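Only a part of the assembly is drawn; its chains keep their places, and the rest are absent.
Here the chain labels run A, B and C in written order, and each chain numbers its own residues starting at 1.
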Amino acid sequence: MRSLEFKNRTSSESIKSLKLITAIKTPYLPDGRFDLEAYDDLVNMQIVNGVEGVIVGGTTGEGQLMSWDEHIMLIGHTVNCFGGSIKVIGNTGSNSTREAIHATEQGFAVGMHAALHINPYYGKTSLEGMVSHFERVLSMGPTIIYNVPSRTGQDIPPRVIHTVAQSANFAGVKECTGNDRVEQYTENGIVVWSGNDDECHDARWSHGATGVMSVASNLVPGLMRELIFGGKNPSLNAKLMPLIKWLFHEPNPIGLNTALAQLGVVRPVFRLPYVPLSLAKRVEFVNLVKEIGRENFVGEKDVKVLDSDDFMLIDRY
Amino acid sequence: MRSLEFKNRTSSESIKSLKLITAIKTPYLPDGRFDLEAYDDLVNMQIVNGVEGVIVGGTTGEGQLMSWDEHIMLIGHTVNCFGGSIKVIGNTGSNSTREAIHATEQGFAVGMHAALHINPYYGKTSLEGMVSHFERVLSMGPTIIYNVPSRTGQDIPPRVIHTVAQSANFAGVKECTGNDRVEQYTENGIVVWSGNDDECHDARWSHGATGVMSVASNLVPGLMRELIFGGKNPSLNAKLMPLIKWLFHEPNPIGLNTALAQLGVVRPVFRLPYVPLSLAKRVEFVNLVKEIGRENFVGEKDVKVLDSDDFMLIDRY
Amino acid sequence: MRSLEFKNRTSSESIKSLKLITAIKTPYLPDGRFDLEAYDDLVNMQIVNGVEGVIVGGTTGEGQLMSWDEHIMLIGHTVNCFGGSIKVIGNTGSNSTREAIHATEQGFAVGMHAALHINPYYGKTSLEGMVSHFERVLSMGPTIIYNVPSRTGQDIPPRVIHTVAQSANFAGVKECTGNDRVEQYTENGIVVWSGNDDECHDARWSHGATGVMSVASNLVPGLMRELIFGGKNPSLNAKLMPLIKWLFHEPNPIGLNTALAQLGVVRPVFRLPYVPLSLAKRVEFVNLVKEIGRENFVGEKDVKVLDSDDFMLIDRY
């Protein structure tokens, strides 16, 4: 599918302007397949609350537990249903260059507006290999590079970013190593989204970040909109901090999955290796919702603790 | 993805009204991947000439040579680029019930307007098995059943059609066994599209068929529009007959693939087991184009004979 | 994996000498996955009764309902467990040249002794395309060509066979079009196995066939051994005929699947689109077993009629 001209291609510039992007949750049916009805509701609540983009099948959306055909289908579905109202960023990265190429071609073919690319996690490679990997996909469309060494086992150093930033398709970096790195980039004209909810307020208002790719916005999209669009707001930031700490008590998306089930907006179905947070933590969440205000969270049902028996853990999804 | 409500779902009724549907060709790049630029041009020429629907990845489009992820991607791509201008019918049928279910779920999820379903070819099954197979997919959305015993080795008899026709999603039959069968259905209120270009004029104007699912319309969409919309026209039908005979000299889409390459609208790349028509037949095509008029065919380049060396036969696509 | 030299490669000559080959049934667990315990028992009963080869994932073994990774796994499993006692012929054919190449490479890599190749069913192609298709896989190892136009919709004519027979890897033909064709080949030195249980006695003893690729031998391997090795035996042939007619009352393997479940050697689990034979037919089978003698059939449990409720029909396997 070389050198094709896609209809309605989005420019890198329009991607660069997005401030609030949600790494959207993928909800499941009791047999482990996608629950597209619940998914559509989740995306819709994001749009209604002013979120500008969604990352489909990110680590939060459990792209790592999807087959590629599920993943591309979900991208295509999101574009088809919501592409006019929200930017669709497909997490078509992989630690296999072959898979990253194939998925990115397919993602753009079904209309995604931008790709999110990770460096080769687990297998790792040299910096030269990292650049070669990114170069294979950068030609296909607007691209965001994602740096999260706590997951990948390997930092993407600034010199790699500066190399790939030469491409016209380079839109920016989702950076998780902290606000010093954020500032180092933004001072050099590189667009950055904070990948950490607990740092994003400061990243945005004190370190030049354009915005955030958020997990918390799955739960409280309106408050995150205020945090990112409404000007410096240390008190709102402080108010959100206990929720954010709770969310990341275990590796994401364990907290998010548990919370959304407790809010009644997704079925309490987990694809293994994810399991719900403990009862004590679930009680804590109910209290957090009360403190912050149920009305600030997605959904309309009462927040519940849920019994351990309420959760379904699926291994052959 | 059970019981999900898709956005913009098309009704079976709106599918039933389509008269001219093209089993669209899938063009390839020299390495065997899809040539989406050429594909987009092909679809666009269909729209411009008044074709109302395309079958994506039919036998003409070589769905049998696609991996399912290629197939679903192409459906999603077509919906995304052209879904507002033309109905997209995904050939998500299979001789494996598992594959038919999976592909049909995915096809509707990425927005196809209807599914085309074949009975289990090659493996075959009992009539009871055939009904069970179709029942597994009928609940998902508007469905057209495709009967072509010369390919499948097994006729779908009227009693199977009458059983599946009970479903609200049943839109009609693509029938290739001849106009007696067509009339038998249309007299009983079942919508039929002729699956044979050489019989479609009579099917439409004398046997009650709603229209045609055409191969020839890939080449002469405007003339096929006239044939199907313009009233009884035996002289146009007679004029097209030599072209249609030429097209089906070898199993479809061998003729179509050769013709489109000669017209310069697709690269002369074949996925095996298809190979181009012989030199003598290619010379014949050039003459057919002259007789019918180059202006009635798609594309704007001169029609060429092409050397045998011009064709690329790909085995690892 | 070009030009690799496999260990323990079997010669085409050793394949040509096999007389009794069973198209082995694939049994399932209640969730639709392979029941390898039952499978191992089935293969073992074949070996004990003097069967010389098995076709893995043939149409009888429902290769058309397998994913390729299941299919190759089953070939590798069979080689690993039984490759020293019986020849393993993988049905790695496909109507997609790409898939046939890939599966055949993998099948030989995991040790299969020969490949069975079908012409491109459903999609069909020209005779030139058919030859090109077979040529792409013939170089890989011993190859049997399978002609069954009632399934494929297209006969493989003798001139195609004579062309591919030039390859040193060509072992012979599994022919289903009748004993005239069989004799036409055997008179010209081409090895033929009858693909029809009802014709195989005459094929073997009157028309020069080397033997049979049998479905019935799944049920009565010892009697089939006698029929094929023991010299002309019209009375045994006549004795088996009612069973064979029963077996093919509906498209194979519907009868076989039903029979093996009734004999208690496989779970009554069907992958759709296959469904069991009717109650009346199941009663008939019990009587056939009594007439032929339970001791001639595989397994040791009493043959049962089974209730319709005993059967499980799986659609997402």
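The definition used in the following text is that contacts are C-beta pairs under 8 Å (C-beta built on N, C-alpha and C of every residue); 3 or more make two chains touch, one makes a residue touch a chain.
Since we're looking at a predicted model, the values are computed, not measured.
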{"item": "Full complex, copies of the single sequence (shown: 3)", "value": "4"}
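We take it that only the chains that are shown with their structure count from here on.
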{"item": "Innermost chain, taking as reference the mean of every protein Cα atom displayed", "value": "B"}
{"item": "Chain B-chain C separation of Cα centroids, rounded to whole Å", "value": "33"}
{"item": "Gap in Å, rounded to a whole number, between the CA centres of chain C and chain A", "value": "50"}
{"item": "Centroid spacing, where centroids are CA-atom means, of chain A and chain B in whole angstrom", "value": "39"}
{"item": "Chain C: positions in contact with at least two other chains", "value": "316"}
{"item": "In the complex, chain B residues that touch chain A", "value": "1-8, 29, 33-37, 40, 68-69, 72-74, 76-77, 79-81, 83, 106, 109-111"}
{"item": "Chain B residues touching chain C - in the complex, by the definition given at the top", "value": "59, 62, 64-65, 95-98, 101-102, 120-126, 128-130, 132-133, 136, 149-154, 250-251, 254, 271-275, 313, 315-317"}
